[in-house]
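Only one protein chain is missing from this complex, and each of the others stays in its spot.
Up next is chain A:
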Amino acid sequence: MNWFYIEGVLILAGINIIAVLGLSLLTGFTGLFSFGHAGFMAIGAYSAVYFGERMGLPFAVSVVAGGLVAGLVSLFIGRLTLKLKGDYFCIATLGFGEAIRLVLDNVQVFGGARGWPGIPLKVDLVTVTIFNIVGILFLMFLINSRHGRSMIAVREEELAAKVIGIDTYRYKVISLFISAVYAGIAGGLLGYYLTFLQPKLFGLQKSTEYTIMVIFGGIGSISGSVLAAFILTVLPEMLRSFAVWRFVIYGAAVIFIMIARPQGLMGGKEITLKGIAGILGIPGRNRKTARSGEV
């Protein structure tokens, strides 16, 4: 266990946290279920690396620009799919994510299915931490704003939200946009950390993994999402000695959580300074931002 390895795991955890934060806004706070987030990540990753390496933009600018490109694509996709209900939306996003992967497989400029090697390593723990802090703060302010509350209203009861004058469609679009930007930024960071991009990285498995992280952390909890992304990135690393069996355990654990603790780690609550001060370390007097769990 040298530091290089630990740092690597932490960086990956940080990147996952950013992607999960975005998905948390969409799934946890707006109640939309996406299986296409790996697609947004792929768009962000490839455009960030394109901006950075082919157009020579500075690292931070290209990563953010990559996120924005993913966001723009999400506006288009959102227009097409956000009017769909429940599972139709899920399957549509699933189709979108896979379509993006297959497009990238065939675009020879980006290396096609063989991938894009030789990207310089520009991501370290400090960069990821900065991106994380900005991401968490932005999401916190957003959730506690009027807009965030409107999104929660969409999740809780769409019809009622409409009745009191919330433009539910608009808030769904905004939520999808922001979460796609997060996914895109996470993708860009991943590209600059792995120094190699391949469409295969952004398959359905990745989207599923992030959705599981959001649910594991608890619907409607930012700190839950952060914790879950961290734990679920680090845990498989610690279970490495079990080799192939760890994913069997992982699958069983997901079912177990759904059955035994469906509200997830945090159950819609947040870790706050007040809560920590109140009962040292034990989440007891936490402020509730949203009613737990049920979407």
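To be clear about the criterion, a residue touches a chain if its C-beta (ideal position, glycine included) is under 8 Å from a C-beta of that chain, and two chains touch if they have at least 3 such contacts; residues count from 1.
We take it that contacts and distances are computed from a predicted model.
Between "NADH-ubiquinone oxidoreductase chain L (EC)", "Protein-arginine kinase", "Amino acid/amide ABC transporter membrane protein 1 (HAAT family)" or "Heme exporter protein C", which matches the UniProt record of the unshown chain?
"Amino acid/amide ABC transporter membrane protein 1 (HAAT family)"
Just to verify: which one of A:150, A:175 or A:211 makes contact with the chain not shown?
A:211
With the full complex in mind, choose from A:103, A:140, A:173 or A:231 the residue touching the hidden chain.
Counting the whole complex, the residue in contact with the absent chain is A:103.
With the full complex in mind, choose from A:75, A:173 or A:254 the residue touching the hidden chain.
A:254
Kindly note down the residues of chain A that lie in touch with the hidden chain.
On the side of chain A, residues 33, 80-81, 83-88, 90-92, 94-96, 98-99, 102-103, 105-106, 157-159, 204, 208, 211-212, 215, 219, 243-245, 247-248, 250-255, 258-259, 262, 294-295 touch the unshown chain.
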